[in-house]
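With one protein chain withheld, the remaining protein chains of the complex are depicted in position.
Chain nomenclature is as follows: A, B and C, assigned in order of appearance, with residue numbering initiated at 1 for each chain independently.
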Amino acid sequence: MAVRVQQEDFDVGVESRTLQGPAVGAIALFVGTVRSLRGDDSITAMTLEHYPGMTETEISRIEDEARSRWPLLEVRVVHRVGRLLAGEQIVMVAVSSAHRQAAFDAAQYIMDFLKTDAPFWKAEERGDQVDWVEARQSDSDAHAKWQLK
Amino acid sequence: MAVRVQQEDFDVGVESRTLQGPAVGAIALFVGTVRSLRGDDSITAMTLEHYPGMTETEISRIEDEARSRWPLLEVRVVHRVGRLLAGEQIVMVAVSSAHRQAAFDAAQYIMDFLKTDAPFWKAEERGDQVDWVEARQSDSDAHAKWQLK
Amino acid sequence: MSGAMINVLYFAWMREHTGTASEQITLPDGAKTVGDLLPLLMSQSAGHALALKNMAAVRVAVNRNYGDLKTVVAAGDEIAFFPPVTGG
Partner (left out) sequence: MSGAMINVLYFAWMREHTGTASEQITLPDGAKTVGDLLPLLMSQSAGHALALKNMAAVRVAVNRNYGDLKTVVAAGDEIAFFPPVTGG
């Protein structure tokens, strides 16, 4: 299965190599990390929760949509759950294709839909305070732009 | 220096980690590999030559242009030269930013300009035959689209 | 007769408000859709009422597929309520 939800960290180099193959000329990867600095603010950690079963289903559906739009070879999505410290890796989307445009577009498409459709929730820690993150309008906008294409 | 031209292979995981920092939320990476299968055809290896001195200057200029368009944190370009076998990594472009859109756009921009402006040349091996690769119109088109934005 | 059961899940701040991640409820007589379940669910506790009072801010899944208040429910279904997602 091309989708993994796990507590453990992942190695982008190892993942990238598993996407290789004789027809592959391009691999696009995206890594999301726990951003500590937020203007004057900073967070020390976050905790990610998800809906087991539905998460994998949704991400596979997003992958299928991407494959219907672009000639992709391999697709790999790894998303961590549990408590992650500032700077840690959260998510990786990696796509291989013969040419770079398809790989870039598909990686971006999968991230945009993952952000709005995959059932994950983040709670951020600022010192002793823990707050659930609110959904961002910019993510809905990024999702919506694909409907126009 | 954010640009390296080298014969040795590189590890995408190691490179990705060096782009991390407290303000980073997104890392976009692209890896180009030696594609063996070309329809009914296949290549066994390629040899890359470049113009030492000018290569680094051109890629640094492309990086500066990208930084003037998007709020980027770290930029890393590694390009291999010499003889590479089918399936080997050729080039990596990696960009970190607070948010994913800037990282994706900048990685794609840098790749598009690297393809048309950085002085590298490829010769492909098919059995005993060695041919210099001709520049692709699609790369000029990818370059040209940025002028419209 | 023993009523038809459905399983209800809550995530993130909705789980915290309701105080439960998962509860079995009996499908009320005449209930056909997710919306028909809300009066019963909101009567479970003050926290349930708070969690479910603004359904415009809540997403619904039925058997792990996105739905809405008009999605049909049947015995054995898994109904999930959760805030807009924030992963990635």
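Everything that follows uses one rule, which is that contacts are C-beta pairs under 8 Å (C-beta built on N, C-alpha and C of every residue); 3 or more make two chains touch, one makes a residue touch a chain.
Being a predicted model, the structure only gives us computed values, none of them experimental.
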Neighbouring shown chains of the undisplayed chain, as defined at the top: B
Chain B residues touching the omitted chain (full complex): 32, 48-51, 53-54, 57, 79, 90-91, 111, 114-123, 132-136
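The rule we apply is simple: only the chains that are shown with their structure count from here on.
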Neighbouring chains shared between chain B and chain C, ordered by label: A
Distance between chain centroids, defined by C-alpha means - chain B, chain C (Å): 49
Chain centre separation (chain A, chain C; CA means) in Å: 27
Chain A and chain B: spacing of chain centres that average the CA atoms, whole Å: 22
Multi-partner residues of chain A (each touching 2 or more other chains): 32, 111
